[in-house]
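A single protein chain has been removed from this complex, and every other one stays in its place.
We call the chains A and B, going by the order they appear; numbering starts again at 1 in every chain.
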Amino acid sequence: MPADGLFHAENLSISFGGVKAVRDVSFEIAVGEVFSIIGPNGAGKTTVFNLISRFYDADTGRMTFAGEDMTGVPAHRIAELGIARTFQNTELFDRETVLDNLLVGRHVHRETSLASDILFLPKVRRQEVAFRRKVEDIIDLLDLQQHREAPVGSLPFGARKMVEIGRALCTEPKLLLLDEPSSGLNPEETEDLSFWIEDIVEDLGVTVAMVEHDMNLVATVSNRVLAMADGGVIAVGEATDIQSHPEVLRAYLGD
Amino acid sequence: MRFVLTTRYGQDVDVFRHGGERFWYALLGLVVLAAPWVVSPYNVGELALVFIWAIAGIGLMLLVGYTGLVSLGHAAFFAIGAYSHAILLGYGVPFVVSVPIAVALTAGVGALVGIPALRMTGVYLAVATLAFERIVAFTIEHSDPLTGGLRGMAVEQPSFFGLSIVNDQLFYYLCLGVLVVGLFGAKNLLRSPTGRAFVAVRDSEISAESMGVHLARTKTTAFAVSAGFTGLAGTLFAHKAGYLAPDAFTVQTSIQLLLLVVVGGLGSLHGVVFGAIFVGYLPQALAVARDVLPAAIGQIPGLELGVFGAILVLFLVFEPLGIYGRWLKIRAWFDEFPLYRRATHKRQKSYLRTERVH
Partner (left out) sequence: MSEVLQLLLSGLSQGCVYGLIALGFVMVYKATEMLNFAQGELMMVGAFVAFTVINLMGLPFVFGVPLTLVAMVAFGMGLERGVLRPMIGEPPFAVLMLTIGLGFVLRAVAGAIWGNEPRTLDVPFAGDVVNLGRIVLGVENLVVIAGTAVLCIALWLFFRYSRIGVAMQAASQNQLAAYYSGVPVKRITSLVWGISAAISATAGMLVAPIALIDPNMGLVGIKAFAAAIVGGFGSLPGAIVGGLVIGVAEQFAGRYLPAGAGEVSAFAILLIMLFVRPEGIFASLQQKKV
């Protein structure tokens, strides 16, 4: 176990109705890297993310984050630990503006209670202003100014994906999970995305783990790649090695 | 069209975002303050009732319009507020103490109802709240020593500054004051983390949770706050009615409250006020219509509820954003004339979202 490991998964397994969706998966994510999970459809990649997000309870195995055991932490405390995520088909608050969506990302940093919120005490106002300052930084970083006041539901898909990344960043995560960030994006947007990911890692110091199909994007941004098939790990290594790994090729192309 | 130049973060946080809004609201405030000296005593009473509807409506709006949880049982909270206040007054508890206790009690019951709601989606919640309302009604009917059972109970009417609370103008200002405070309270919630958590739960539970929103606590809070507002309206209603009987709080009351939030416009506090005016004055409008219409139509039994239902259906099909939504469109038409495009306000639809796992 290397000293700079941020996240560790040991022997994670889960089955749904007798089907093993994830079997005996172990890996680690190091601080400051971009870690990609690839594999054919149904390999269990998103399920791994859902296990990390604690939407599912693993049947076996354990997970640690920043040295602490997080196997039994409830889902709503994951953001507090420092793990934020996006979703394959985006899960935004559609009727709210971009600004309000990002503000929800600040939820974990709130220090006010129901009573002070109802009265809108001065400390609530101070907190709101501080929240907005942070949110505007993220809006600047991801170039979302022109959509600031637009309801998210009315935005094109590419913009929605960026809003979702922005919302995750507003929680100030240590680890950002991106579930197929390039799906639904055009080639130009995908190229932009690779720059954003680099910015996020370098400027904000956030570690990124992503599930991704686009091998170009994976090869461009990833430090390490984990290949999965049928719920199990088949290889871990650098992107170029993984792309030519015989087991990986077999998983993609079939026997 | 107005563009607001934002120069401070605090500006986005404010209730009124520019001077124009402040002016119009101040003018509205003056009109409302002057009304009791201008309109007939009958209408002063009716307006007070509209305010009471609006206060109850704030509660249901926070739950349905902002948290996305359905309740077909809000009449129960209205009743709990009214009865507990009346009972406390009967024991000699002063008005200013009794109201907060009644509100806290109602909020507490609301939180209890919220607990099963944690595990329930739309249909379960709708039916469960309905069941809850029936059980509360049953309990009230069978708690004779406290509530007077089916006979009902008289409400003590206290006096302030030598004026009885039944004085139309005093009561009007009381209700108005409570409504304004209530609207500010609700607005405050909505512009702070608690309210944003409500909305997050409404739009996507799964991502709310991944953003650190505690679903169970948020839903329970929403139920408690919602019940509290409706209970507060109930305490005022007790004085308006003067006499409480179980038949004043039925499923129909719950439905009227839902009509209020739907017709007013889901997800807006303006909608609460529009909806309250609508629900408050609809019976009068119908009474007038009955006289004008030929007897064959005017005397149909159940006409009032039928018209309620028809209006509900028409709004849902043609203007799901309610009166407030319509108002925004009219304003946009004037603002953007002659460039207004209908497509700006085109509705978005979401298709079956649940993927069932068998």
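We take it that a contact is a pair of C-beta atoms (placed from the backbone, for glycine too) under 8 Å apart; a residue touches a chain by one contact, two chains touch by 3 or more.
Remember, it's a predicted structure, so these values are computed and weren't measured experimentally.
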Can you tell me which of B:V15, B:V31 or B:A131 touches the chain that was removed from the display? B:A131
Among A:T64, A:Q88, A:S183 or A:N223, which one is in touch with the chain left out? A:Q88
Among listed residues B:A79, B:A238 or B:L258, the absent chain is touched only by B:L258
Absent chain, residues of chain B that touch it: 64, 68, 70, 116, 119-120, 122-124, 126-128, 130-132, 134-135, 138, 141-142, 206, 251, 255, 258, 262, 266, 297, 300-303, 305-313, 316-317, 320, 349-358
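Just so we're on the same page, only the chains that are shown with their structure count from here on.
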Return the distance between the CA-based centres of chain A and chain B, expressed in whole Å. 39
Contact residues on chain A for chain B in the complex? 16, 53, 55, 75-80, 84-85, 87, 91-96, 99-100, 103-108, 110, 112, 114, 117-120, 124-125, 127-129, 132-133, 136, 153-154, 167, 171
Interface residues, chain B side, partner chain A - complex: 9-10, 12-13, 185, 188-189, 191-197, 199-200, 202-204, 206-215, 221, 225, 267, 348, 350, 357
